[in-house]
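Here's the structure we're looking at; comments come further down.
Removed from the display is one protein chain of the complex; every other protein chain stays in position.
== chain A ==
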Amino acid sequence: MATVVAAHRDELVDLDRMIGDGDHGENLKRGFDAVVSALDSSEVDTPANVLKLVAKTLISKVGGASGPLLGTAFLRAASGLDEVDGASVAAALRAALDGVVARGKAEVGDKTMVDALQPAVEAAEAVKDKSVAEVLAAAAAAAETGAESTIPLVARKGRASYLGERSAGHLDPGARSTSLLLRSLADSAAAS
């Protein structure tokens, strides 16, 4: 995930510069770099504990709204992930979505990460009886479509909402980074 964020840092910075303050790529890179060193220097074992460490690090290091939002997502995902199979991964994604919605008060159509995350959760739940790799692949594909759907939208939440109509015509950076993160998860699951 950190590698993907680093590789797409400039793209996210550019997207964010169009409709935000241009710090989204940098913030996420700082956050996930810190996640890598935190994971390297700790001895967390269970999937839930890994997610909790990721959450805590992102909340501490990201700075913008993505920190508490992604942090809440990882934290909630951790609470539902006792074993790793398709159904529990789908449930963890649902818990993550619920956490993000509760924290950020956004819904589909507001031009936010929820536009990528909610369709991802629904796609994951539709195939939850399949393998982890297939569940995550479905989630990633739906998140990409969802992120694309933010292009014509006018932002109603977050910094981009200050731009009003001018935010239309740009891909939402938060939705884009969410789809990148899910794609990276899906690729790792497929490779393992």
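By definition in this document, a residue touches a chain if its C-beta (ideal position, glycine included) is under 8 Å from a C-beta of that chain, and two chains touch if they have at least 3 such contacts; residues count from 1.
One rule holds in what follows: contacts and distances are computed from a predicted model.
Asker: Any idea which of "Cation acetate symporter", "Heme chaperone HemW", "Sulfur carrier protein ThiS" or "Phosphocarrier protein HPr" UniProt assigns to the chain that's been left out?
Answerer: Options "Cation acetate symporter", "Heme chaperone HemW", "Sulfur carrier protein ThiS" or "Phosphocarrier protein HPr" considered; the missing chain's recorded name is "Phosphocarrier protein HPr".
Asker: Which candidate, A:72, A:118, A:149 or A:184, sits in contact with the chain we can't see?
Answerer: Final answer for the missing-chain contact: A:72.
Asker: Touching the hidden chain in the full complex, which residues of chain A are there? Just list them.
Answerer: Listed in rising order, the touching residues are 23, 27, 59-60, 62-69, 71-72, 103-104, 158-159.
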